[in-house]
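Excluded from the complex is one protein chain; the other protein chains are retained at their positions.
Moving on, here comes chain A:
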């Protein structure tokens, strides 16, 4: 159906066709859902809130509650103050959250609402909390929005009450699945490491079905935990785009030492994550269970390395995820032919180019930030790849060019499992190999000549 995509690539400066990103507020909303008993509030027109809830609902297949300031012309002329004040009062009296996390939209940003002032002048119940993040849709992407709301959690709530820091480590998982957050928590637990993870959407957007609707499922980081982040000994920020802003804020305010690492996707990034944690505790040994997991991962990597080695792959999605993914596929012996993110940032290209260079791939592989899927499709038309890794939107290219698509990232609108099975850690790497390998072999079984069709592979 995307056969309108031409092979010839023309320079485009004003037009985006089939974006590889979306806007800030949805990222902020997702982050806000990672606080226990939090109702996200969208300060703008109803449509934004509706779209964000709809998109998150499609991806997580769970009810996503969020309120809106319901802007109309009046608010645009006179400002959104009364809408927000009234909205907050309504929210607390009817939906009774512990905390409301307000995100702005392009509309409220453009008319210049001063949220600090509005929130301060609103009569709120005493024990309730309101935080906010500026998330104009015309800067950055959903990843920026996630980062801004995560930073707002720190700047509005973190405190330092103890003279010497605790042994607790703050962990910011980044814009990943709830299943990934559970996996990260599992690794922290195995290392016996006291930690505060925020935001934490596990148990919130993949809540168990108990036959009743809970507006605030059990999961999420608590307000008290967020307050205590200022007393922690260090912050481990996973993925610089989504997580380092909050980590740096904690450093700036309370001198909590930041460690910015890759999202622990793949064997190397997971090793690095665990070793960093070990360096913080002063322990030397990796727990047996993680040793076993790593060993099993390695075993499978060896078992099937001939399937994916030398295969060309196109990867697109959010920068933190695909930086780690690119490293992993290189470690698997694959060739990351095209690496594309829609999120702006020269740093992304720099980091990927360094990886290319380190492995002698700089002449054959292409990396682009602020790009769209039309360009990716055109690149593939000019020189095909064996496999595509990215979100659901990749299915148009996959169908047009008959390339298997492995779904990783946000959003995944047409498959289940992502919110329950991790991509991070050794377990996640194992799952990625299974998916990549299966996708390649499935296609081979489907298209290979009769004489090559075999029982064992």
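Basically, a contact is a pair of C-beta atoms (placed from the backbone, for glycine too) under 8 Å apart; a residue touches a chain by one contact, two chains touch by 3 or more; residues count from 1.
Everything below uses one rule, namely that contacts and distances are computed from a predicted model.
The chain that is not shown carries the UniProt protein name "Nitrogenase iron-molybdenum cofactor biosynthesis protein NifE", picked from "(2Fe-2S)-binding protein", "Na+/H+ antiporter subunit C", "ABC transporter permease subunit" or "Nitrogenase iron-molybdenum cofactor biosynthesis protein NifE". For chain A, the residues touching the chain absent from view are 1-2, 4, 6, 10, 12-19, 21-26, 41, 44-48, 50-55, 57-58, 61-73, 75-76, 83-84, 86-91, 93-95, 105-107, 110-111, 136-139, 141, 207, 209-215, 342, 374, 393, 396.
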